[in-house]
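Below is one structure, written out as structure tokens; the observations come after it.
The other protein chains are all here in position, but one chain of the complex has been omitted.
Think of it as A, B and C in the order they're written, each chain with its own count starting at 1.
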Amino acid sequence: MPEFLFAAALFVLLMVAVGLLRILRGPTPADRMMAAQLLGTGGIAVLLLLAAATGEWTMADMGIFLALLAAFAAVALMAGADRS
Amino acid sequence: MTLLRDLFSIVAICAGGFFFLAGTVGLLRFPDMLTRLHALTKADNLGLGLIVLGLLPRVGSVLGGVKLVAVWALALLASACVSQVAARMGRLRDEP
Amino acid sequence: MSADLYGLCGAALVGIGLYGLIVQPHPLRKILAFNILGGGVFLLFGVFARRGAALSLPGDPVPQALLITGLVVSFAATALAVALLLRLAAETGRARLDDE
Partner (left out) sequence: MSLGLDLLLAALMLGLAGWTVLGRDMFAAIAAFIAYGLLLGIVWVRVGALDVALTEAAVGGGVTGGLLIAAWARLRATAMVERKAGAGLAVLAALASLGVAVLLAAVVLHLPQPAPTLVPEAMANLAPTGLGNPVSATLMAWRALDTLLEKLVLLLALLGIWSVAPDAAWGARPAASVDRDGALTFLAQFLPPVGVVVGIYTVWTSADAPGGAFQGGTILAAMWLLAVRAGLADLPRVASRWLRLALVAGPAVFLAVGLAGFVLAGHFLAYPEAVAKPLIVLIEAPMILSIGVSLALMVAGPPVPKGDA
């Protein structure tokens, strides 16, 4: 089972990686802002799968951190883009 | 019983992975910002929810399960709000 | 094995950051590059901590604690650099470091 969970984490990370490269190319700032959003969901999914694979459930706390800070980072990015 | 539990986890996590795939395909294929935003927030959050569902029977404690669901709920609410703001920002720029 | 991998990743990050720090003319980009460089150094340090794993611990706690201190200090340095840069730009109307 840990092997399957690692594989699932790898797959989701791959999706995040491909998505990130697409988003960072833009063209609009709103596109690029989604990079933070993507890590807010994909990053959490990778973390939780890793937590289950290794049995270290304290990693779930890190998931809460990512959710809070990805939202903060996304708002900060929009605030920056807004000032043009 | 363990087999059934593992089967449940595998099915739910695979379904979650599928939605992440769908979200990424949407990001790559959709033509404009609003549809890409739609692909990202809808599909990925559903994918995360399914993965959380698949992991629930493996946590081993009720409190741990509550925490997992809380993580998902938090991610869901935050990304719903953020995508609203982003969509408005994108529209303001597209329509001079 | 994976510790070595991340050690190599840290070494490469230092290289990337250093290159950007030297080559990029924009001060904000230099600050970004400096943070990448810092991330690489911290990661190397974290790998050394990881190699010290013993008993039930996944890594040596003493370097890990120093890393936390280091991260916060590096943020403080970044914030100060940004403040200086913004003031420089406001005074001179330009964002560059040479005095032509």
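Keep this in mind: contacts are C-beta pairs under 8 Å (C-beta built on N, C-alpha and C of every residue); 3 or more make two chains touch, one makes a residue touch a chain.
Keep in mind that this is a model prediction, so the values were computed, not measured.
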Partners of the unshown chain among those that are drawn: A, B, C
Contact footprint on subunit A, counting only the chain that is left out: 3, 6-7, 9-10, 13-14, 16-17, 20-21, 23-26, 29, 32-33, 35-36, 38-39, 43, 46-47, 50, 53, 56, 58-59, 61-62, 64-66, 68-73, 75-84
Contact set of subunit C toward the excluded chain (per top definition): 1-20, 22-26, 28-29, 31-33, 35-36, 39-40, 42-44, 46-55, 57-62, 64-69, 71-73, 75-80, 82-87, 89-90, 93-96
Touching residues on subunit B - with respect to the absent chain: 74, 77-78, 81-82, 84-85, 88
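We take it that only the chains that are shown with their structure count from here on.
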Distance from subunit C to subunit B - Cα centre to Cα centre, in angstrom: 31
Whole-Å separation of chain centres (CA-atom averages), subunit A against subunit C: 21
Residues of subunit B touching subunit A in the complex: 6, 9-10, 13-14, 16-17, 20-21, 23-24, 27-28, 33, 36-37, 40-41, 44-45, 47-48, 51-52, 55, 58-60, 64, 67-68, 70-71, 74-75, 78-79, 81-83, 85-87, 89-90, 93-94
Complex contact set, residues of subunit A against subunit B: 1, 4-5, 8, 11-12, 15-16, 18-19, 22-23, 28-31, 33-34, 37-38, 40-42, 44-45, 48-49, 51-52, 57, 60-61, 63-64, 67-68, 70-71, 74-75, 78, 81-82
